[in-house]
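With one protein chain withheld, the remaining protein chains of the complex are depicted in position.
In this document, chain identifiers A and B correspond to the written order of the chains, with residue numbering beginning at 1 in each.
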Amino acid sequence: MSIKTHILLQKKKKNILELWMKNQLADEGLREDLISNDELRGQSEELINVLVGNLSGDNFTDFDSDEWSPVIEILGGIAITRARQGFSPRETGNFVFSLKEAILEVLQEEIKGDPQTLFTESLKINRLMDNLSIITFETFIKGREEVILRQTDEITEISTPVIRVWDGILALPIIGTLDSARTQVVMENLLQEIVETGSSIAILDISGVPAVDSLVAQHLIKTVSATRLMGAECIISGIRPEIAQTVVHLGIDLSNIITKATLASALAYSFKIMKLEVKRAGAVNKF
Amino acid sequence: MTLSLSKDTIQVTKEQDVVFLKNRVKETAVKIKMGLVNQTRLLTAASELVRNMMRYANGGACIIEVVSSGRANGVRLTFSDSGPGIPDLDAAMRDGFSTGKSLGLGLPGTKRLMNEFNIKSKVGEGTVITIIKWN
């Protein structure tokens, strides 16, 4: 009987599409703000064409077969696009579920005289469409994860600018928690910038770091050591009193590192190393 | 779950083999677009391990693989030799421990450079070290 079903579905493709579109457009969750009706129709038509065109008598239940890959590809593409556009999981799921309803409705209409066949065929359709829904959800979640990963990358990139405060002096304000992935980015950016600018002093300002535990301290020490290996000096500034307290309480040894309370004093210290003097302009005039 | 995508076995017995091996590791890392710093970590680790293999076991073999965890690609190196083996693995993995005349940074240092590090050794049979650096 299954042979009849797929031929039936192919014949009734137009009806299914119309019914499906009607279902979708009638749905309260229709997101006209995210997707135009024409575009929705285009997506639906594409999916239904591939799906129905792909059906044959024997691949109905064998979902692992390669013949399904074009369907999965298109469905995956739609799911990923929806994840990026900001559709909710429910709205994305409804896209496939409403198709299932449309197909079942047409099937019911066509084989209403034979309840036994209707039942077995509906079961098959159900199984098929459930599989498709699972794929949709999996891809949808993957799409969302990609968005999250991209944003994480962007945040780490944005939050570590290297500033040239003076000829030969770089400053790097760190804002937020310093974990090992972040340290990696900070260290690489800083060292690369030291090479490019030929700066011999780098100031790492940690005013924006909420807490320093032994792990963060280890990351800082690592950055300072690597800077020194390259032949530049690294000063850590912006150490708040409570951070000084925890550092000592935890027994972290920062004695090999030049530390300053503020960025200003770190800069003053750098000027001294570079034998630079900052004078008030008035003093020159009096002379 | 780690999937192996390509596999390449290189026998290392002479000094020229070491250079060849390093070049192959580098090519593999470049092929999967590994960042420069991670490339350097991987090559340095390979350099440490191949030296150990030459010094203590008179050579051995290295398998270079491109592996995938689904999310990321990486390079897996498996160094195996049929040398004397390491009697005390815990000690060998401690900083500053060495039976030869080196700094004793080889194994623990290599572990710090890698994402994954696995060592199996039997006295009299040999040593197998597997390392992975993810992209």
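Operating definition for what follows: contacts are C-beta pairs under 8 Å (C-beta built on N, C-alpha and C of every residue); 3 or more make two chains touch, one makes a residue touch a chain.
Going forward, contacts and distances are computed from a predicted model.
A.B. asks: Name the chain not shown, per its UniProt record: "ATP-binding cassette domain-containing protein", "RsbT antagonist protein RsbS", "Cytochrome c oxidase subunit 4B" or "LrgB family protein"?
C.D. replies: Record says "RsbT antagonist protein RsbS".
A.B. asks: In the full complex, which of A:L25, A:I148, A:V195 or A:L215 touches the chain missing from this view?
C.D. replies: Candidates A:L25, A:I148, A:V195 or A:L215; residue touching the omitted chain: A:V195.
A.B. asks: Mind pulling the chain B residues that touch the left-out chain?
C.D. replies: Missing-chain contacts on chain B: residues 15, 18-19, 22, 36-37, 39-41, 43-44, 47-48, 51, 95, 102-103, 105-106, 108-110, 112-113.
A.B. asks: For review purposes, identify every residue of chain A that touches the missing chain, sorted by number.
C.D. replies: 187-188, 191-192, 194-195, 198-200, 222, 225-232
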